[in-house]
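Here the complex is missing one protein chain, while the rest keep their positions.
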Amino acid sequence: MTEWLRHHRGLIPYLFLVPGGLWLIAFFVLPLLTAVSVALQEGSLGTGYRLTFNFGIFPEAIARWDDQLVRSLQYGLIVTALTMLIGYPMAYTIAFRGGRYKNILLLFVIMPFFTSFIIRTISWKFILADQGFFLGTLKDIGILDQGFRLLATPVAVISGITYNFLPFVVLPLYVALERINPKLIEAAEDLYASRTQAFLRVTLPLSISGVFAGSLLSFIPAVGDYLNAELLGSRNTTMIGNVIQRLYLVNNDYPQASALSLILMLGILVSVFLYRRLLRGQELTI
Amino acid sequence: MAGSTGFAPTADRLPDRRRPLPTRIRTAVLPVYTGLVVMYLFLPIVVMAVFGFNDIQGRFNFTWQGFTLEHWANLFNRYPALNQSLFNSLTVAVISTLVATTFGTLIGLALTRYEFRGRGPLNLLIFLPIATPEIVLGASLLALFVSAGVSRDLTTITIAHIMFNISFVVVTVRARIAGFDRALEEAAMDLGADELTTFRKVTFPLIFPGILAAGLLAFALSIDDFVITQFTAGQTTTFPLWVYGASRIGVPPQVNVMGTLIFLIALVGIVLWVAFQRRDMTARPTTLER
Partner (left out) sequence: MITRRSLNPFAVVALVGALVLSACGISPEGSGEASTDPGTSQDPGASTGTDPGGEAVGGGEPEDSLNFANWPLYIDQDDDGNPVTIQDFEEATEIDVTYTESIEDNTSFFGTIQPALAGGEDTGYDIIVVTDWMIGNLARLGYLEKIDVERDIPNFVANADPVYLERSYDPGNQYSVPYQSGITGIAYNPELVDEEITSMAQLLDPELIEKYCGQIGMFIEMRDSMSFAMIHNGVNPSEATLEDAEAAQQTLLEQAPCVRGYYGNEYADDLANGSLAITMAWSGDVFQLQFDNPDLQFVVPEEGAILWTDNMAIPKGAEHPNAALAMMDYLYDPEVAAQVAEWVNYITPVPGAQEIILGHADDAAAEGDTETEEYLRAVAESPLVFPTQEMLDRLYSYKVLDEEEERQWNELFQEVVQG
């Protein structure tokens, strides 16, 4: 066999690509195409669906659910900002001050995520309960008003989503920061840069690939999340994910649900594209 | 490199006892902050673990009613459906990890070491599943299965899990393979090894940590997956789905116990791995920097 391989060296990469590539085409590309097809169909579960190329479904869906679409984007951006604000100093500390404990600290960051996502979110529901251990005590002491509530508010939902995606931000940031040679920072300081300046003009730009990766890894799932809104939120925090889920699983309105899924995906891709443009622009000025 | 430019060393490079207090506080800020964040990350875990010991009388597990080990004792007796769901989760996770890691590593190798046409579209194909929200992935798969008349069960769940795991494996493995120094391979071949042997004895062991990391990531993603699984599961239950269903009624303490158990097993595994890594320091890839 090695003989055959040597003769057909050019084919090797394609052979390697075939299993995974075909799988992705069959179970990622094809479903998306099916979703496009279903979105353009009309009908119902009883009468069957017919492909009528109903492109009108897209503007209709956007108009009907504009609030939820906008809200999802908003929440996504807030979550991304929060995870970045919380996660960056943490990644920085681990990368530059971690020393021998770097790996252990990283593991501490990931470990909570070895329990089920649902259990964690339910625990948050418990922690944030109106009369639960924390809020209840604060209310009894008098610091908080009896009518104060965290659950069923946007705060709870955003907090939940932030919590869930924090490690996804810390890890890529860490990887990018860890690669920076500390001597570069020293050199900057030797050249009279203050610590802040050294950070802003050396460290931050050098870690930009981590910032980019981290923000994507939190923004994208955040926008499409629905569990946190379902368990911790209320009617006013309905995200587009909740709508899609209900359309699919309760209303059985497959065309509208598929159309919204595609709109969501498109929105995310456009945002990512614009974001990438934005960061590229930044790099050039340094 | 203190003092190399001839200027006096700055305050934080002084040995501890000579550092002024404000500097010490300032230096402590980041580690303290990190500690707080870690506590924040662990808070729900602690709550979950503690309430696995709650001696509840009725259905509701939200006020402390006493300590008991009963739930740990009858962990696998109380809810047969829970056991089945855990078994399903493990089955899917193991299969999807093995398959996705294999496929993904192959793609990673192809991407980093070979020339071929279609690199751009391939990168897009790998990246898109990560960029797509889970609900879109799950819903489209459901659309596909429904259109094709395929009924949803453990197989469809596994298919879905393999799909999203491939991308994560490629991304994880690629970094490791790219950082690998080809000079080592060339050295091996100079010494007479053919390609297959070189791969087996030089390349593979050195990229293995990356493959392992990718495999662990895939396993974790699969075990915990909810959204995609909810759409592709049909009647089957996996652990996250069971917990979700139970949460509508009242999460039994056994769920807390199981969550704690999973966490502890992972903890033990990681501790062992770190210890193993410490011993194995020489196995790192050789880049002469650092």
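Residue numbering begins at 1 within each chain, and the chains themselves are lettered A and B in the order written.
Heads up, the rule we're going with is that contacts are C-beta pairs under 8 Å (C-beta built on N, C-alpha and C of every residue); 3 or more make two chains touch, one makes a residue touch a chain.
Worth saying up front: this structure is predicted, and the values here are computed from it rather than measured.
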| message | Given that one chain is not shown, what are the shown chains it touches? | response | A, B
| note | Of A:L15, A:L249 or A:L266, the residue touching the omitted chain is A:L249
| remark: Full-complex touch with the removed chain, picking from A:L73, A:I119 or A:L151, is A:L151
| request: Can you list, in ascending order, the chain B residues touching the missing chain? | output: 57-60, 62-63, 74, 77-81, 117-118, 120-122, 125, 146-149, 151-152, 234-235, 237, 245-250
| query | What is the set of chain A residues that contact the non-displayed chain in the whole complex? | reply | 21, 25, 29-30, 33-34, 36-38, 41, 43-51, 67-68, 129-132, 147, 149, 151-152, 234-236, 238, 242-243, 246-247, 249-254
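As a working rule, only the chains that are shown with their structure count from here on.
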| Between chain A and chain B, centroid-to-centroid distance (C-alpha), Å | 16
| remark: In the complex, the residues of chain A that touch chain B are 2, 5-6, 10, 12-14, 16-17, 19-21, 23-25, 27-32, 34-35, 37-38, 86, 89-90, 92-94, 97, 103-105, 107-109, 111-120, 122-124, 126-127, 129, 132, 163, 166-167, 175, 181, 183, 186, 189-190, 216-217, 220-221, 223-227, 231, 241, 244-245, 248-249, 254, 257-258, 261-262, 264-265, 268-269, 272
| task | Using the touch definition up top, name the residues of chain B that touch chain A in the complex. | result | 1, 4-5, 7, 10, 30-31, 33-34, 37-38, 40-45, 47-48, 51, 62, 102-104, 106-107, 109-110, 114-116, 122, 125-126, 128-137, 139-144, 146-147, 159-160, 162-163, 166-167, 170, 175, 194-196, 220, 223-224, 226-227, 231, 239-240, 243-244, 247, 251, 255-256, 259-260, 262-263, 266-267, 270, 274, 277, 289-290
